[in-house]
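I'd like to ask some things about the structure below.
Of the protein chains in this complex, one is absent; all others appear in place.
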Amino acid sequence: MANQISDDTIEYVGILAKLELSPQEKERAKKDMEEMLDYIDKLNELDVSGVEPMSHVFPVNNVFREDIPTDIDGSKDALFNAPSVKNGGFEVPKTIG
Amino acid sequence: MSKEYETVIGLEVHVELATKTKIFCSCSTAFGGAINAHTCPVCTGMPGSLPVLNKQVVEYAMAVGLATKCEITRYCKFDRKNYFYPDNPQNYQISQLYLPICRNGGIEIETEQGGKKTVGIHEIHMEEDAGKLVHDEDGDVSVVDFNRSGVPLIEIVSEPDMRSAEEVIAYLDKLRLMIQYLGASDCKLQEGSMRADVNLSVREAGAKEFGTRTEMKNLNSFRAIARAIENETNRQIDLIESGEKVVQETRRWDDGKAYSYAMRSKEDAQDYRYFPDPDLVPVSISDEWIESVRAKQPELPTEKLARYQSEYGLPEYDAQILTGTKKFADIFEAATEICKKPKKVSNWLMVETIRLLKENAMDAEDIRFSPVNLAKLIDLTDNGTVNSTVAKEVFEAVFKEDIDPEKYVEEKGLKTVNDAGALRETVETVMKNNPKSVEDYKNGKEKAIGFLVGQAMKAMKGKANPGMVNEILKELLSK
Partner (left out) sequence: MSLTSLTAKELGKKIKEKEISVKEAVNDTLDAIEKKEDKVNSFVTVADKDALLKKAEEVQKKIGEGTLGGPLAGVPIAVKDNMCIKGLLTTCSSKILEGFVPSYTAEAVKNLEDAGAIVIGKTNMDEFAMGSTTETSAYGATKNPWNLDHVPGGSSGGSCSGVAAEECVCALGSDTGGSIRQPSAFCGVTGIKPTYGTVSRYGLIAYGSSLDQIGPVAKDVTDCALILETISSYDRKDSTSMKREGLDFTSALKDDVKGMKIGIPRDYFGEGLDGEVSQAVKGAAKVLEEKGAVLEEFDLGLVEYAIPAYYVIACAEASSNLARFDGVKYGYRVKEYEGLHNMYKKSRSEGFGTEVKRRIMLGSFVLSSGYYDAYYLKALRTKALIKKEFDKAFSKYDMILGPAAPSTAPKLGSSLDDPMKMYLGDIYTVSVNLAGLPGISLPCGMDKKGLPIGLQLIGDCFQEKNIIQAAYAYECTREYRHSPLSDVYQVGGRR
């Protein structure tokens, strides 16, 4: 079963992933995705009924930290690589809401 | 011909937990740090950083769940909610979707219109807060502060069981009080440690299906909530009546302008692509752990309310006020413990304290005086060291500066004058200076004695024993 990826889907995924593709890149992306999804459809051959999805390979639970604060001023390190800083904060184009 | 409509409301309440550190890193959650000071690679989304869960967050979440009669999910996980926004350093928020820590609880409320009912709690889950975006005045820019990023939140999602603003406020009040009692958060709407989003839809009275609901954000006070509910209800009814459909959307309330607007944007698909966070392991909660959290649970407001009436013999009205904030209850119990005079402590809190709070535009949480000093003052009044007028004056000093009443009275020379001789002298002087009042009294105007007592008190700078003054006056006037 061949997967058909529409222009709308590529557009949509681009919004989700915050990626802007040129028209050629979009065509390429459609083709790539279709191929990959066709291959991934192979998984449908497997009978996975009754199998729990396994997120973590090892059954480790309850890894915690105690509620003890560090007393460090992290501002210098935080801003060190920032492309644009204003008034001690990360400057970004204006957002609404 | 206008139909009858019913408003259906559900709430999503976010509560900032009172832990000392953030949920996934050891940065301080203390208020008022310099911009971006309380940060580290984890809460600023630096590449290669990893989250580690703060155990206290789990315990607070469990405590709130138990207090709201929820089922604790024995095996819960964290999921990533993926969306892009500058206050979100990783552009995903770690939250819980598939297996939230608490489910299926409820809170009992009582309102005038609706009577008693239980508002269901669908679920409670843990998540991290985002940073703060400050919009810059003189430019097309905003500035991000990550101090708040990673502060632990619990989100309490109610069932759509509420039908009026009154019910919403009752629910929030009860929830807030309970969480304050647990010490899990200070729940201040104005400061943002408690935030309520209102999900609202309308339907014809008697209809079984729910209408399309909208979500309202930016409600920073009970007043704003009440106004927004009314406004949105009317807006939706208007739409329906004019044949249009209500659009499911998120709206932002502007309390200054008393209206809301849709926050929808083409750029945000609202498809969060939740999946289990691979950097965190599941939380497995044992019976023992639940019992230990339950054992640590302090007495809750409803329990206190009942106990204050039965144990201290206080009327329900008084008990309600005293249990109305954790601070009042704490002071009441501590002061009563010391002086053993519950009715008197209650009175000082209900009258003078509330008066001073109002005067100074303060909340109960801002009270700074110690119950020890209140207890001392009560004892000083009872044993006659100060009279009731002076006591009020002393209390103001206790309230403002938490002074030790004994020392204060001593230093300021405020002790009640009980010396009959000195009092008699003063009374005689007052009678001499106010012959008209004396005559009025002798002519049958009983009330004139009050004036004379007042004058005598004034002459003695309020320190006279009013009872004795009264007696002496009566004696001298009858001559």
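Chains here go by letter, A and B, matching the order in which they are written, and residues are numbered from 1 within each.
We take it that a contact is a pair of C-beta atoms (placed from the backbone, for glycine too) under 8 Å apart; a residue touches a chain by one contact, two chains touch by 3 or more.
Quantities reported herein were computed from a predicted structural model and do not represent experimental measurements.
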{"item": "Omitted chain - touching chains that are shown", "value": "A, B"}
{"item": "Touch with the omitted chain, as defined above, among B:L53, B:V246 or B:M468", "value": "B:L53"}
{"item": "Where the missing chain touches chain A, by residue", "value": "9-10, 12-14, 16-21, 25, 29, 32-33, 35-37, 39-46, 48, 51-58, 60, 63, 65, 77-78, 80-84, 90, 92-95"}
{"item": "Touching residues on chain B - with respect to the absent chain", "value": "41, 44-53, 80, 82, 84, 86, 89-92, 144, 267, 271, 273-275, 278-281"}
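In the analysis below, only the chains that are shown with their structure count from here on.
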{"item": "Computed distance of Cα centres, chain B from chain A, in Å", "value": "39"}
{"item": "In the complex, chain B residues that touch chain A", "value": "19-21, 26-30, 34-41, 44, 52-56, 58, 75, 77, 82, 84-86, 133-136, 139-146, 252, 263, 267-269, 271, 273, 276, 278, 280-284"}
{"item": "Interface residues, chain A side, partner chain B - complex", "value": "12, 15-16, 18, 55-56, 60-75, 77-79, 86-95, 97"}
